[in-house]
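The chains shown are only part of the set, and none of them has been moved.
Think of it as A and B in the order they're written, each chain with its own count starting at 1.
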Amino acid sequence: MNSLSDLLDSSLFPPLGETMYAMIRELYPICRSITGKGAEETLDRLQASLEIQIRRVPTGTPVFDWTVPKEWNIRDAYVRDSSGRKIIDFQKSNLHVVSYSQPVNKQVPLQELLQHVITLPSHPDWIPYRTSYYTENWGLCAAHNQVRDLPQGTYDVFIDATFSDGHLVYGEYCKPGDLDDEILISTHICHPSLCNDNLSGIALTAMLAKLVSKFPTRYTYRFLFIPGTIGSITWLSQNREHVHRVKHGLVATCVGDAGPFRYKRSRQGNAVIDRAVLHVLKHCSQNFHESEFSPYGYDERQYCSPGFNLAVGSLTRSSHGQYPQYHTSADDLELVAPINLAQSLEVYARVIHCLEANCTYVSLNPYCEPQLGRRGLYDAIGGNHAPDTFRMALLWVLNQSDGKHSLLDIAERAEIPFDVIADAASALAGAALLAPNPPSASG
Amino acid sequence: MNSLSDLLDSSLFPPLGETMYAMIRELYPICRSITGKGAEETLDRLQASLEIQIRRVPTGTPVFDWTVPKEWNIRDAYVRDSSGRKIIDFQKSNLHVVSYSQPVNKQVPLQELLQHVITLPSHPDWIPYRTSYYTENWGLCAAHNQVRDLPQGTYDVFIDATFSDGHLVYGEYCKPGDLDDEILISTHICHPSLCNDNLSGIALTAMLAKLVSKFPTRYTYRFLFIPGTIGSITWLSQNREHVHRVKHGLVATCVGDAGPFRYKRSRQGNAVIDRAVLHVLKHCSQNFHESEFSPYGYDERQYCSPGFNLAVGSLTRSSHGQYPQYHTSADDLELVAPINLAQSLEVYARVIHCLEANCTYVSLNPYCEPQLGRRGLYDAIGGNHAPDTFRMALLWVLNQSDGKHSLLDIAERAEIPFDVIADAASALAGAALLAPNPPSASG
């Protein structure tokens, strides 16, 4: 992995899929929330392979309209029946406690207990995942089958949670490039033992950061590992002066299941990131969905708020509401697979390649076609491309390189994969038929 | 009816449908034409419930390329056979006389008679409606069955019509608003005993004027009751200096039958009125047709002539050429119904609401989302809207309120009904999260 074009080597990704899956397996047991030791531990583990900067923002810090909340930590929780048997046990699944639940230690009758236990009758073996960040309450989640036949009686409820002045913790990895212009990849780290949402996003973001770190880049890259919503709000608040440097961005989440790719456009709607992702999906994916921007979803909501209006989209497989296991204990190690992670990483890598290589050229021979045969280009085969496609790519790049069309513009108009267009441009530049159009394009 | 939002109360309209139908029934027997006593009497009746200004423009007044014609009045007409039996009798239907027919009083053989009698062989029981405003001629209309078996012989023809220097009469009702900018609703009053075309338009326009008169409005409203073509030309000619104040307009006609709504765009093609009507139809109508502007039709032809190019569309049910009863005696009191009139009025009312409420806001919290929960808005339900839709409306309004998008822009992009968007904007403005974007938008 020495250069940008190595990102196009498909054989690179299957082994990385295995590595990402191992990372998910390692992080799976940790109980994460928007603050607390789980997030810290997760970032510590990631640091083993990536020099992530860990940022700590104190409880009470104002971040735009919000305030960094108290730090919440959970040690144990259970419900015990009168015989002492644990009906619900946090040690068996950290989904059993509603995230940010108040602590409790009391005896309650069955009826009161059930008012605080959330189940999924439609999937009676699955434990749902729920949160109560901004409403004071106590609560537990359980498989419907765990509680539906409980006898009348009194139950011990114990939730050993603490709220304290502490910190919101997030990770940031920055890889400098030739330009101050940045590409942002953001992933949320606040979910407990759930794999697709979002250990898959964490693993992919970390792996993509490692890949990008290995070769010189035009853009500066910023990878954020943040708690959802409050994390992106905090980062934006603390980096308000520099946010405008972000020229393209993606929110990486739910990238490990077998569903087709889904791309949700940025608020700008047809930004370069939107076009790059859709071009890559069109040429390397059998089936994908695209959707317009909507202000509901993950952290793109904040990046795309009107004061910032960043060109940040969301590239996922099955995301919220699109798979039954979403936000349940069934979003587990069986739902995600190395091959899916590998495919997702490859798509992200191709998007990065496209953004990096998307320059604008000007033909040095704009009057009529140059004689390609004389230069050995007419029957040249670039890369591993089919000769006819490569020849058409040469003609298209020559025809469109008037200084106004980027290579992505050309790839879209020619309906030829971007990498073929980029290789054709390299061949033509090598033959002194093209020159980069100054000032050097930033996308 | 105290405020704009009362226009969204669906229960308001069914009783008004009955009132409009009664109005049609009252006006049905009057023989109207582009001038003459029929139009005067029609306006007199409307004045009973609405303070319409009656304008009189003398015969011979030049109005752009045209001249106000002589006033035509008709007292009686018939055709009598040799036995004295009235074959055709104006007293039975005022459609029997071609409008603007010359007077005649003579005996004619059958063959000559038939050259002046228009029938509809395809609908042998219906009397057609015909006019001859600008060609001197005499003529009668009859059911085909009335004349097809007439024996040879001589017939008395009597048309007691007069042409005189008089006036073209039209009605105008103006309701001032905060702005000089105007909304124009125009309806034609020149058709005799025909219900859908256009007693329905007259009744709807009068009723809409009464509704609008009851609450303060941003726009000034102008309702015109005019003879077709020559009436709009006359009004435009006499108000040439002020015509530019009309920012949005509709020609109201054929709104009483059971056909689906039809909207014909203004010449501008995508003016706010076009977008408002189509948005309303999309969200409150099962089925509707839209068509591009065409220079053929009703008075929108004049409002959309290139020197004015007003944003005036045409919102109808079945209009000319789209129902077999068009311009025949079968366009009668059975073709129109109170429920259809009520639906049509409701659509017009919702368009008015949309134009009135279509402001542009700027978010006072443009950097990341504000914390809606803290303000009690996150689970708030606005109006009678579904909670999920209202919450999405809140998010959309916040996200798009950058001072460049009107509420209609937002409703279109969000695919959420305008009234939900408007209520969300009100709730957010009430929570000091939005401010109107100065200068206050005029649509």
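The rule is short, and it goes like this: a contact is a pair of C-beta atoms (placed from the backbone, for glycine too) under 8 Å apart; a residue touches a chain by one contact, two chains touch by 3 or more.
What you see is a predicted model, and the numbers here were worked out from it, not measured in a lab.
Q: Which total copy number does the whole complex reach if 2 copies are given here?
A: 3
Everything that follows uses one rule, which is that only the chains that are shown with their structure count from here on.
Q: Using only Cα atoms, superpose chain A on chain B and state the rotation angle in degrees, rounded to the nearest 5.
A: 120
Q: Between chain A and chain B, what is the separation of their C-alpha centroids in Å?
A: Chain A and chain B have C-alpha centres separated by 54 Å.
Q: Which residues of chain A touch chain B in the complex?
A: 63-66, 134-135, 229, 232-233, 236-237, 240, 267, 292, 294-296, 301-302, 304-309
Q: Where on chain B does chain A make contact in their complex?
A: Touch residues, chain B against chain A: 363, 365-371, 373-374, 392, 395-396, 398-402, 413-414.
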